[in-house]
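Rather than the whole complex, this shows some of its chains in their spots.
Chain IDs A and B follow the sequence of writing; residue 1 opens each chain.
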Amino acid sequence: MTSDALREQVLAANLALPAYGLVTLTWGNASGIDRERGLIAIKPSGVSYDGMTAEDMVLVDLDGHVVEGDRRPSTDTPSHVALYRAFEEIGGVVHTHSTFATAWAQAQREIPLLGTTHADLSPHPIPLTRALTEAEVQEDYEGATGELMVEAIAEHGPLELPCVLVRGHAPFCWARTAAAAVEIAVTLEEVARMALLSTQLDPHVPALDPVLREKHYQRKHGPHAYYGQS
Amino acid sequence: MTSDALREQVLAANLALPAYGLVTLTWGNASGIDRERGLIAIKPSGVSYDGMTAEDMVLVDLDGHVVEGDRRPSTDTPSHVALYRAFEEIGGVVHTHSTFATAWAQAQREIPLLGTTHADLSPHPIPLTRALTEAEVQEDYEGATGELMVEAIAEHGPLELPCVLVRGHAPFCWARTAAAAVEIAVTLEEVARMALLSTQLDPHVPALDPVLREKHYQRKHGPHAYYGQS
């Protein structure tokens, strides 16, 4: 893949965030990686989505160093890098402060698995990272945030758990491509919203029947999946 | 009705779902039936609404077998088929994961009849299907889901109860035509939203006065209805 093609894909993923109502003002960022060249393209820090172009995307390597681009990359770049380093399977990462997912992150609660909409996304509750220590915040805040996300999903891996809530902060999402990571972010926000509303209707709402949970996850993502066009 | 006309009607019903904000990404599906020929047109599985055409609609028979079309039909096809087989009166079926109706389904609560907006739709609470057994999920999940919906509305019939909540999942809606089933889905979502908000204002909110409930339902749907243009 050329650098231009990578930048175009990542630009498109970034522009999808305001189009889907997932970000406010300049918040949020999307990135994508070219695994062969070890190059990541990411949104520049604090820049408006209006009028953003492919040239604005910043290229960094897997140490987070800027390789190409006139702008400063997103402050969250070390968090993205940590995810790409830990998980070979992922090709795109999206970070938003989408309203309902962020509400769960601020409440410091994982999102319980209450319905088939959630099971179509993941067969697990959406986990919450552990609290950062004061040293972690002071020394390498964004890198440590990435490490905590890796830790939170290590047991199940990044395909069964395509997103996480950073405690007190907001969600990160990932997938095989930047475009697919945007769809994870859209789905997570809707799952978070439905779970909040169901919790209002019954604070002790039971989790979805595990048989139904496995059925939905497997029919969409399992070895014998029959959802979608093959 | 020609197959083309059936496909066009069902395409229009499917495209109405994102236009009314009832679906996210590729979620949801609408179908319609030509009773004379015993042919059902339905949305293909996991396909985007953007750029969808009438040719994308899949034709299946009342056994759920594909008769025409290059694509795989919605995974929910057996649920639609079960409804068409059980109820001669219905000509269209719509399935969405609309936010508020799904929140009730996940909370595993029927929607109580709290106001005249609900009574204009149905004179009954919107029921919840019973839990599927493990065997039902494993053997014929989507067909069994259809059977449970039939069971849940059998007492009152599909015209007095034009929708149901599938426990832990989401709503299904139906009517004499696919277009009318879309209007049921729009109405159900608003009824579900209002009921959730009223429940927040009073967790023990009383049901609507039965006299008022009957008055509203009958003035719109009864033998002496006087709502609308005759």
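In the analysis below, a contact is a pair of C-beta atoms (placed from the backbone, for glycine too) under 8 Å apart; a residue touches a chain by one contact, two chains touch by 3 or more.
All values derive from a computational prediction rather than experimental measurement.
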{"item": "Whole-complex copies, counting every chain including the 2 in place", "value": "4"}
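Heads up, the rule we're going with is that only the chains that are shown with their structure count from here on.
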{"item": "Inter-centroid spacing, chain B versus chain A (mean Cα positions, whole Å)", "value": "33"}
{"item": "Chain B to chain A touching residues, read off their complex", "value": "24-25, 27, 44-47, 71-72, 75, 97, 99-100, 102-109, 131-132, 134, 137-138, 141, 168-170, 196, 199-200"}
{"item": "Complex contacts: residues of chain A adjacent to chain B", "value": "114-117, 183, 186-187, 190, 193-195, 197-198, 200-202, 205-206, 208-209, 211-212, 215, 219, 226-230"}
